[in-house]
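One protein chain omitted, others in place.
Presenting subunit A:
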Amino acid sequence: MQHDDVIWDIIGNRAFCSFKVKTKVQNFCRNEYNITGLCNRSSCPLANSQYATIREEKGQCFLYMKVIERAAFPARMWEKVKLSKNYEKALEQIDQNLIYWPRFIRHKCKQRFTKITQYLIRIRKLTLKRQRKLVPLSRKVEAREKRKEEKALIAAQLDNAIEKELLERLKQGTYGDIYNFPIHAFDKALEHQDEESETDSEEEEEDDEDVGKKEFVAADEIEESDLSDFEDMDNLKAGSDEQEESSEEDESEEEMEEETEASGSKGKMPLKGAVFKKKRAYVEIEFEQETEPVPKSKAT
């Protein structure tokens, strides 16, 4: 026999109900046939022999009904009615099926049906928009990659690589005439000297003039000087102004020097001079000017 009150007394208040979920304020019912989801005397599907719910499967809504006549046959207890896809028609169907049923159940069924249709509509809308795909990250793999990246960074030696590349580009002349460094022009001067063309050398000398770098000019002037001269030069300090003033004088002297036959040896000496020079940047210049006349006399 179905004694709803007895059942409710037991599962609702005193003993254990496996569908009940207790929280501080509310009690919920996890039974899938429950219409409101709360644990109440009127909402409990176990404690009401006449009961109805709306459930949704794969986008289709069904009305489930339970009557006391079928309480003895659990397999046939719930009567399933498929509801129309049209909202109003479905509401009418609910009304027709639940005619003469308690107000509470009718009302709650319609409410539940409304909610379900609303969320179905939202699902359909969302699937049309972009879906965000969550890709799981494997912690080990991520850690491995991170480590590999660190090692690769160390192996890359980025700063060095970039600097090398920039210097390469400078050497190849991609920057054109923006940077005029002495050694560049100097190398060019060497090449031209090998060709033994005066005009080219003159042009280079003009370039040197533009730069006004002490080292370069000094190098040229060292061409014919002896090593002993370096010692003298070490003692004095050079002044850039003096160098520039004398640069013009130097050029003419250089021309004279280049005409001599010792161009081959000159090629080697200046390099050495240049090497020497770099260590003592500003020292040699002044003295070279003073020693200018000496090589001249030799040449002639």
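Everything that follows uses one rule, which is that a residue touches a chain if its C-beta (ideal position, glycine included) is under 8 Å from a C-beta of that chain, and two chains touch if they have at least 3 such contacts; residues count from 1.
As a working rule, contacts and distances are computed from a predicted model.
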| Choices "Ribosome production factor 1", "Trafficking protein particle complex subunit 3", "AP-3 complex subunit delta-1" or "Beta-hexosaminidase" - which one is the UniProt name of the chain not shown | "Ribosome production factor 1"
| remark: Of A:E32, A:D95 or A:E149, the residue that touches the missing chain is A:E149
| Mind pulling the subunit A residues that touch the left-out chain? | 129-130, 132, 141, 144-146, 148-149, 151-153, 155-156, 158-159, 161-163, 165-167, 169-171, 175-176, 178-179, 181-184
